[in-house]
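Of the protein chains in this complex, one is absent; all others appear in place.
Chain IDs A, B and C follow the sequence of writing; residue 1 opens each chain.
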């Protein structure tokens, strides 16, 4: 009974495409300063060094998309049937991931101001929430009734870190924008830590074996 | 007798690529305002809030591409052989989908003016028509003579909504550009409603089973 | 003996990616005019209508990439083993295809001037030549000694049209830039004509059956 199922390969290919493009477009919004005639090398070396907060944001954003892709991968590795609601909430997630380059543009144009850093955190937060919803929608389709509970427990653990980190970063922005972008980076580092992901993947794999 | 058939996987991969890229490029054309020195935070918060009509257009456009991709997927799920005319009209559809980011650029530069909103509606309308043509071309290749009739009937139902909505949005633009972009969004919501899509997919699946 | 062969799927996926992205990026270089305060609608309607030569170039360029992709597809459908030289000359072809968006940028910035149209024709010509070389390199790997001769004959026929058309367009540019872009479009139309492609695909298919 293959009725209703959506071709998982094409679903994943489209998602992979958006993840890969959004990550690669980030750099287009990282604007380097205009040459200044009165400085040696047009002020390039100095200008590139002054962009260091943007490099942190670039790395945090690229890593966030990359890790989101890995989570997406781990989740749908275990999903055998892509339902219609999954498709809709997947589109929502992709729409927000594709929105991320604008945060780099805002930081490029307005510098490391509190509002710019809050905007960045807000997008990260919305991505985390959208992934949480997708996770919630996709989890029950994994075979076996106990799997859902296990996934739900692991979801609580995982996404809390992201949501708390982004909320903390937004709250801190008024006092220290640099602290905010460091917090965003730490969230990415947390999710890149093997142990947690191993647990997630392992819990998915156990259902297969 | 596999002669004449075109590799469906590569055909779908190329189409998926254009859909995913066009959707992700939309954000590059959403231009944020320049910093203003006489305002706190350079006027960023105020400037980002003032962009709200563009966020609606962004969501409507991203959703339209996403739904178009889902329709494309549902259609070619049932098509067993990609013919040469399908390839040509598929290129036409992709060309128009790839044209959509310019509507965001126009709205970013010219604001929510009637002409900008009409231009946006015109592109949506052309995409709907191109999909209608592709649908008409692709439908007969699905096996069984009754399938075509069933698809043709469902096509009338489906694409009418898009065409009528976009025409209505264009007609209304002179009086209220905001009403137009809300209509474009409603078209996207209509197509995202599960019932209609379910009917489309189901009619395709029935032919397989 | 699978030694030396390169994974054809990944080779095709990378090529498809570049074709799809280059086609979709074209629109980013099509610059719409800035709003003018003294005109109704900021001069948008007038400005969009005045861009008509660019729409022709956009369609011709998108169609050229699309058709190039179809040819690429037809060629490698018949190639069973991707050799190292094919990979290098494929990279050369992709590098030139990815260069095409700059022709749109030149035409956007400099208008329909002879030099801009010549530059456009030159890129088209280089793409045609690169495809010719790739074709020449790839053809012998198709099984059977008579296949090469058949492919070589068909190559002469096909690529002559492109090369002659582009050379003619470049020659004509000084007298009428509009004539040039119409010639470039006619080349695309010629290659989109089913008969010719059918012949190409059929000759490849005959070798398989």
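Please note the rule applied: a residue touches a chain if its C-beta (ideal position, glycine included) is under 8 Å from a C-beta of that chain, and two chains touch if they have at least 3 such contacts.
Note that the structure is predicted; figures quoted are calculated from it, not measured.
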{"item": "Touch partners, limited to displayed chains, of the chain removed from view", "value": "A, C"}
{"item": "Residue, one of C:47, C:66, C:101 or C:121, that touches the chain absent here", "value": "C:101"}
{"item": "Where the missing chain touches subunit C, by residue", "value": "2-4, 6-7, 10, 13-14, 17-18, 21-22, 25, 28-29, 84-85, 87-88, 91, 94-95, 98-99, 101-102, 105-106, 109-110, 113-116, 119"}
{"item": "Interface with the undisplayed chain - residues on subunit A", "value": "12-13, 16-17, 19-21, 23-28, 30, 32, 34-35, 41-42, 44-45, 48, 58-59, 62-63, 66, 69-70, 73, 77, 192, 194, 197-198, 201-202, 205, 208-209"}
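Convention: only the chains that are shown with their structure count from here on.
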{"item": "Copy pair subunit B, subunit C: interface residue numbering same or different (half cut)", "value": "different"}
{"item": "Rounded Å distance, subunit A centre to subunit C centre (Cα mean)", "value": "36"}
{"item": "Residues within subunit C bordering two or more other chains", "value": "21"}
